[in-house]
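One protein chain is absent from this view; the other protein chains keep their places.
After this line comes chain A, so read on.
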Amino acid sequence: MKFNIWLQKHQNKLTAVIGVLIVVSLFFTYLIKMDLVANILMIIASIMGAIPIALHAFSALKNKVISIDLLVTIAVIGAFIIGEYIESAVVTFLFLFGNYLEQRTLQKTRSSVKDLTQMAPTQAELIDDDGNISTVDIDDLDAGDHVVVKPGGQIPVDGKIVDGTGYVNEASITGESAPVEKEDGDPVFAGSLIDNGTITVETSTVGEDTTFGKIIELVEEAQDSQSPAARFIDKFATYYTPAVLVIGILVWIFTQNFELAITVLVLGCPGALVIGAPVSNVAGIGNGAKNGILMKGGNAVNSFSHVDTLVLDKTGTLTTGKMTVSKMDSFGTDKNADMAILSAVESNSDHPLGRAITKFVANEGIKDLPEMPELDTVKGQGMVGTDDSQEILVGNERLMQNNGVEITPENRKAIDARLDDGDSIVMMAINKEIRLIVGVNDELRPDAFEGLTALKKAGMTKIVMLTGDNRLAAQRVAEKLPIDEVHAELLPEQKVEFVKQFKAEGRKVAFVGDGINDSPSLATADIGIGMGTGTDVAIDTADIVLVKSSFKSLAHAYILAKKTVANTKENITIAVGTVALLLLGLLVGVIQMASGMFVHEASILVVIFNAMRLLR
């Protein structure tokens, strides 16, 4: 069996030698007219070429697989028997040379994913109990181990910082290339890079179990998880190859033409057919991975390409989810004192709006907050605090109305101006008088308009926004974007109902969300798209994960899915067309064994080159 591996390793050199032998032999045939020498050279070339092919065929046969190698082996031996040494030599050469080119070009289609896997850390600087540092393979690390990472170094594990601070570039995990400052206790991810600073990390997970490891595993498995078309062809090929063998034998029996029979074997090889569909998939998924789009296999690509309805969550998807106070209108006499009270109330809330407000007030330089009375939360409205001297109300308009607070025309004007900007509104009233009207803005993702417009153009006929937010605020956001339908003030379970309803109308629905509280919708839609960082939740529940939370990458994914599916169809057409043309050529007598093999190998290269267009 050593010989087997030796052959495998030196197959390319062997192919080159066979090529030279054939050329020299042709030289002897046509120029020097020494047929005997020419024939001997061709015989040597045939034998040299046939051995590796036959060994492959044999080892496949031992595992009950009838492979292409077997068809070629029989054809070559057949040609040899009837004395067609040129044919046998040329066929083996073309087959081996074709394999070589196939290997080279396939590497190109796989390169995007290879680049990704090569970014995976392999070594770490381990600190032992005595504080000694040694370089170890990451496979030797366990949870709890401390590793040190120096400036410019790569963080080898998922874990948390136990010592030091540093600026970390987490582009490989979050798509965000601006470095983030991290200190004691902050989580860090394998595969990210330290720009400056030295940190010690306590290991939580290693290798395949890290977030980066999961991303790689997802992409690797995705490339092999085939589209329905490819799976059909795979299945087809397992019957097709033996069928060609049977047809060859039948042709021999009925026509008594041995040469024709072995030619059928060569022409019937399913070469381009078996490689055509998978190679499109590999290139498409590879392109995605390179651009931070993780598509879970051919099925996801295929379904996404047929989607016509895009359902979006607003907060955290269409918007960044980072809320900021856009304006604070004062109607009292002492704005700073009012802001201090507001902040004191909101510091008891962990609502995103509340956090935005306390942060804003602190940034205004107001740090001394007054003591607050006991606060009651009114669900969906706000908070109420009462003591002997005052009644404080903080919340939305409904809270104010329910407590008999009068809203003056000036107040109304301020509210309308905030709503016009699409802000959410928080009001504070003391003793039934409005003191502050605050607009909180959740910034739209900068490329939302551009991305959604591109999606529309690419064939997304309906774009729907769902949100738990205020109706007016939602409307304002939607008006700025190419959105067809808005449904506001929804609970998560109502979002799922909308997805179900669109599906019932016969639409193909993609749902885009952050995967945290909308996983039911992600799972219900035909395609769930996780947007946001490459968190475990999104990786597990979504069919497609966008590492970069951008709408441009969503549009890129959609267009890529469509192109990949079209490319698969092209390749299948090329492959089937080739076999049909070859058989036709055989019938009219313009195709022989060697030229048939040539066309075959050429068609394989054509489908690979066609798929490579997807990499761009």
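Just so it is clear, a contact is a pair of C-beta atoms (placed from the backbone, for glycine too) under 8 Å apart; a residue touches a chain by one contact, two chains touch by 3 or more; residues count from 1.
Note that in this section contacts and distances are computed from a predicted model.
*Asks:* Pick from "Tryptophan halogenase", "Caa(3)-type oxidase", "ABC transporter permease" or "Heavy-metal-associated domain-containing protein" the UniProt protein name of the chain that isn't shown here.
*Replies:* Of "Tryptophan halogenase", "Caa(3)-type oxidase", "ABC transporter permease" or "Heavy-metal-associated domain-containing protein", the absent chain's UniProt record names it "Heavy-metal-associated domain-containing protein".
*Asks:* With respect to the chain omitted from the figure, which of A:16, A:65 or A:362 is a touching residue?
*Replies:* For the chain that is not drawn, the touching residue is A:65.
*Asks:* Which is it among A:25, A:46 or A:99 that touches the chain not included here?
*Replies:* Here the residue in touch with the unshown chain is A:99.
*Asks:* Which listed residue (A:221, A:410, A:443 or A:479) would be found touching the missing chain in the intact complex?
*Replies:* Of all options in A:221, A:410, A:443 or A:479, contact with the hidden chain holds for A:221.
*Asks:* Pick out the residues on chain A that sit against the missing chain.
*Replies:* Here the touching residues of chain A are 1, 4-5, 7-9, 55-56, 59-60, 63-65, 67-69, 99, 102-103, 106-107, 110, 113, 117, 139, 208, 220-221, 223-224, 234, 237-238, 274-275, 278, 282.
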